[in-house]
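For this depiction, one protein chain was excluded, whereas all remaining protein chains were kept in their positions.
And then chain A:
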Amino acid sequence: MLLTKAGSSARWRCSSRHWMLILLTALVAVSVVSLLIGAGSVGPRQVLGLISGSDHAEARFIVWELRAPRTLIGIAVGVALGVAGALLQAVSRNPLAEPGLLGVSAGAAFAVSLALVLGASAATLRIPVAQLGALIGCVCVLSVARLRGVGNDPVRLVLAGAAFSGLLGSLSALMLLYDQRAADEIRFWVVGSLAGRRLDDLWAVLPSLLVAGAGVVLIARPLAALALGERAASGLGHRPGLIRWLAVGCVALLVGAATAIAGPIAFVGLVVPFVARAIAGPDIRRTLWFCLPVGPLIVLTADIISRVVVAPSELPLGVLTALCGAPVLIAVVRAKRLPML
């Protein structure tokens, strides 16, 4: 009995290693495609020509100044949103908890809009403001989740989140009407996109991503214990309240950073943990590991599609992820039994 269990665990480990390899290979492939394809006339042939030494200035610029930055930013955003989604789902014990759906992204975007209206320059203040907004959004939503009757029903939490997002969205729209100066910049931020974002933004959020990463490493094991129930976690020597707060802090850092670079991008935080869980099983630690390649994979794929479907223009990434993510949400909700986390 013990032997078979150990055997299956070893087999599992083996297959999960395979999966990781496959996902990482796919991620590398998608990153390369992301450098090759765009809305412009520079196609794979010109880009590959660069490697063999051709001196095509236009292609060089487009690959290194436009496509490479957005690929890197896409990877960072995918990791941040995927991990944040998995954390939020573990903390709220709700498979539908998603930063975009629950209004955490809307909180970050609203905070940025508010700061812009109050006269902050978009370049400097944005990241801490977005993270603060995400934190407030998180706390609001989770306090709703702890209300009697809501916490037990995943769909109700999503409804509460939708109402909260709607409120924040209309407040942002109100500010758009009120302030002309900021209107252009706000319009730019309320639609998630990887186009025209600068690498400087990525370097600026990197420290907070690293802090959040360290936090996640710290709380991964206690979170797994928490999945057994509060009493079991306390019995194992963890402090559920503290863990929850740390997790919320990490979510705020991650979502705030992602929103500050790319604007709110919905459904990534839902789809990525969904896929990762399907591969990794219920253990939050494995899920978190698998979120690392799956997140960028999905964001980059969506971004590549967004570049080619309406060339010479581009579809905003947020629109595309919503189109692809909504069916997943419906599928999860319509599944006979929602998995309780």
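As a working rule, a contact is a pair of C-beta atoms (placed from the backbone, for glycine too) under 8 Å apart; a residue touches a chain by one contact, two chains touch by 3 or more; residues count from 1.
By definition in this document, contacts and distances are computed from a predicted model.
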(request) Report the protein name recorded by UniProt for the chain absent from the figure; options are "SCO2523 family variant P-loop protein", "ABC transporter substrate-binding protein", "Autoinducer 2 import system permease protein LsrD" or "Fe-S cluster assembly protein SufD". (result) "ABC transporter substrate-binding protein"
(message) Considering the complete complex, identify which of A:V141, A:V158 or A:A195 is in touch with the unshown chain.
(response) A:A195
(message) One chain isn't shown here. Among A:G38, A:G161, A:G256 or A:P273, which residue touches it?
(response) A:G38
(request) For chain A, enumerate the residues touching the unshown chain of the complex. (result) 38-42, 58, 61-62, 65-66, 180-181, 183-185, 187-188, 193, 195-196, 198, 307, 310-314, 316
